[in-house]
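A single protein chain has been omitted from the complex, and every remaining protein chain is retained in its original position.
Chain lettering (A and B) follows the sequence in which the chains are written, and residue indices restart at 1 in each chain.
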Amino acid sequence: MFAYVVRRLFIGVILLIVMSLVTFMLFFLMPQDPARVACGKNCSIAQIKQTEKALGYDKPALTQWVDFLQGVVVGREYPEDKTLREKAPELISDCAAPCLGYSRVNQVTVASEIKEAFPVSLSLAVLAFLMWIIGGVLFGVIAAVTKGTVIDRGIVALSLVFYAFPTFFIGLFLLKFIAIKWGLVDVPSYTTIAEGGIGGWLSNLFLPSLTLALFFMAGYVRMTRAFVLESMTEDYIRTARAKGLKRGPVLFKHTMRAALTPLVTMAGLDFAGLMGGAIITESVFNFNGLGKLVVDANVSYDLPTLIGLVVLLGAFVIVANIIVDVLYAVIDPRVRVA
Amino acid sequence: MSDQQLPMVGGMPGDDPTSRGGERLGAASQFVETERPHSAAQAHFDAEPILEVRDLRMYFPVRSAGIIRRTVGNVQAVDGVSFQVPKGGSLGLVGESGCGKSTTGRLITRLYEPTGGSIEFDGRDISKTSSRGLKPLRREIQMIFQDPYTSLNPRHTVGAIVGAPLLIHGILPKDKVLPRVQELLEIVGLNPEHYNRYPHEFSGGQRQRIGIARALTLQPKLLVADEPVSALDVSIQAQVINLLQEVQREFDIAFLFIAHDLAVVRHFCPEVAVMYLGKIVEIADRDSLYDRPNHPYTQALLSAVPDVRQAAVGGRRERIRLEGDVPSPINPPSGCRFRTRCSLAQEICARVEPPLLQIGKRHKVACHFAGELGHHPERPVTASLLGVDDTGTPDPGASPSIEVGNDPGYADTWFDLQRKTMAGA
Partner (left out) sequence: MSFLSVRDLRVHFPTIDGVVKATDGLSFDLERGKTLGIVGESGSGKSVSTSAILGLHRRTNAIVSGEILLDGVDLLKISDEDMRRRRGRDVAMIFQDPLSAMHPYYRVGNQIAEAYRVHHDVSKKAARARAIEMLDRVGIPQPDRRVDDYPHQFSGGMRQRAMIAMALINNPSLLIADEPTTALDVTVQAQILDLLQDLQRDFDAAVMIITHDLGVVAEMAHDVLVMYGGRCVEYGSTKEILTHPEMPYTWGLLSSIPEVGADPEAKLLPIPGNPPSLLNPPSGCHFHPRCTHRDKVPGDLCWTVSPELTPGTRGDGHLKRCHLANPDVVYEREVLPEIAPDLVEER
């Protein structure tokens, strides 16, 4: 098992390196000159040249990629160019160990941008994840055991509704009615636990998490229902019933364990994807999370931030994949490697 | 097959006998072709071999679980198998699951590339042919699969399935394909007008007929049938077996018939090979193998088959019990692979692998103590031939008296078990 995890991690790191290379190359294929964007609108040609040197854009793309990797491992210093550093030593800014680049647009390192935005996205992801897993599995199982009845049809129809409406619609709808019109909760704005305590943190996160959760829950209800129904037709469920087991153990011990296995994969990957930011939800509620960072970086053509975010999101997904595979082996003895 | 899902069961639309109205006397007319009774197939021993397999081996690597995955062993799925199939004849391959019979079939259709040995088809060795070179070969060697439910693409019509090989190989122009497909459907006893239906509209037996029609499309010289009837209902099995016999007779196709059902193989094949853990333990013409089996495994296998007639007239045939399970093909037992479950096993069996020794005109057996049931010799018959003593240790005084090779065919002289000398016809 240990060897398996190590092997997977090793492959994961290689995958990440390859992914960062591809991202680099893709961004440099774009027609715009990154130095010109970074410098600003009213730059002279000389200033652009200087920016280019300062950020290292004058080097070949491959060298820049190597510099980037080096920065991630040991950190790096800006400006890139030696002569510039000698000329103005007071402008040297240090980018410590996991250096993902320097955003000229925002005048900060990418790592510090992420550090600020990540807790927002993580809080949102965790809370939404809990809501949709609990709700999705619960309603999915209820629908499965009441298959064909009004309850089942109601749950399926409702989940279809939530699945069909776009997230921004549901988000705005909740914001407008629950927070603004009826005043049931305050208009949410992100508060850390340190600032508002757990209560404040939770109440501000509630609406955005619910918005996210409703969308995912709809899918999970339908999947849980399908998996449970499929699992009920398995031969070993018939065996369990033939033993004389009560309904409860047949459903919870035998049916659910088999039915929920495929959900683990989906849940792991969905969660990892969400940690990289919920673009629409964060924009609707004006939360400064990773999703909003992506949008802003896109608008201002902030290349270092974009590359840093893509690599980070890739790392999340790769790690989540490994965790899911390990979980699988825990759940299903057949997958365990000798 | 379970009939739990009964609500789904239904005949094919239009196949319901009651809906045929005035045609009721001819309700079974579409099966007329195969209703003719057939007795067991006859031998083609004099014919030239179309397929000659020599020392065929297939090892699948087993990898370690460590951080760096090394190959730590091999699953010896097929290990040194030799046989011949005569033109228009048929050889049966029987054995229990894991004995390598299906792998052998896939090697011959070159779905796998063999680890070693040669496969001579129609005079040329195809064991190493590149995948491009295999295309013409696919015309001549076709396969019929076990499961008629999963081996037909559910999204293609029957006409597309049966006609595809003609288009792929560019044999007929597009407009000539349909008549040929209809002709083929008629040959296998299906309604030629049903070419535009989908596989799910047919019953299991009819699907297997579609599979046979598909295999016949290119007029192959050799058909590898891997358990062609074992997924079918009892009453349908006979229909398909008879159809295969008819097809064989009519088109002069050679068959490699792979099955676990000894009775079906006996009916279909004039010659039968029994496999155990990747090796042929006994190969002979039908009568020798079924009436006078000489290998203890063949004897056990035959005695294990429940027999309606024996039991019906009271009294059951004495059964030879085989204890335990088949050993792992990753680490097969030394010497004779059957020795761990064999009641005759002695020291020599662990030390020396028994050669496939010819003991009759068309009868070879791989056992140190070969003999008919109840007449197994006390001392190993092979010892003197191999130049070892009775315990299997090399005997410096004795030299191997005959060449015991692994030839696919039969020699004109053989070792007479009774007289312990070479004999001839």
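Here is the rule we go by: a contact is a pair of C-beta atoms (placed from the backbone, for glycine too) under 8 Å apart; a residue touches a chain by one contact, two chains touch by 3 or more.
Only a predicted model underlies this, so the values are computations on that prediction, with no experimental measurement involved.
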Given B:Leu137, B:Leu218 or B:Ala304, the one touching the chain that is not displayed: B:Ala304
Full-complex touch with the removed chain, picking from B:Phe60, B:Tyr198 or B:Tyr290, is B:Tyr290
Have a look at A:Ala240, A:Met266 or A:Val295 and name the one touching the chain we're not showing. A:Ala240
Would you indicate which residue among B:Ser203, B:Thr340 or B:Thr413 is in contact with the undisplayed chain? B:Ser203
Write the list of chain B residues that the hidden chain touches. 1-4, 6-7, 9-12, 15-18, 24, 27-28, 31, 34-35, 37-40, 96-97, 203, 205-206, 233-239, 241-242, 260, 262-264, 266-267, 286-287, 290, 300-314, 316-317, 319, 321-322, 324-326
Using the document's contact rule, name the residues of chain A that touch the chain not shown here. 148, 234-236, 238-246, 254, 257-258, 331-334
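Rule of thumb we're sticking to: only the chains that are shown with their structure count from here on.
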Distance-wise, how many Å sit between the C-alpha centres of chain A and chain B, to the nearest whole number? 55
